[in-house]
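For this depiction, one protein chain was excluded, whereas all remaining protein chains were kept in their positions.
Right, chain A next:
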């Protein structure tokens, strides 16, 4: 069963959270950001081309215009493939682990899998980020030597940056599955 709810990101952009329950111990939470808008794309392209035309009017060299077209195309491809993340999803499988996927606008997907034995907890942390204090969800990895220690912090939903109300939903869903670890301790 899937349900989708609308929220706001930390910068005010509308995002959508989709929750799917695959089974009692497996849940998938996906945060989808807005698609690339036509008006921002045309604004950026017109700005670059106007600047190039101004330069051409100054120096009378027509290579400036072809360079501007080239730069716009290459820049758009690089932006869509490396920088524009459309959807970030979290797949929590109770006895197996947590999988974090980022899907880019060009179709590329980048995945990270963390085994459940390494996961200490999933918490909402607040930290200073670029002159703001933001809430963000993160996975705490267990320190092998120290049972109370944290060896590493893996921040989640870095590009969509949901606000606290969305993070609380995701947190509750994850905790319901992580609690099953304590109540049913199987070997390994």
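Here, contacts are C-beta pairs under 8 Å (C-beta built on N, C-alpha and C of every residue); 3 or more make two chains touch, one makes a residue touch a chain; residues count from 1.
The criterion applied here is as follows: contacts and distances are computed from a predicted model.
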Protein that the absent chain corresponds to, by UniProt name, given "Dynein light chain roadblock", "UTP4 small subunit processome component", "PIGP acetylglucosaminyltransferase" or "Erythropoietin": "PIGP acetylglucosaminyltransferase"
For chain A, the residues touching the chain missing from this view: 120-121, 123-125, 127-130, 136, 138, 140, 148-155, 158, 168, 171-172, 175
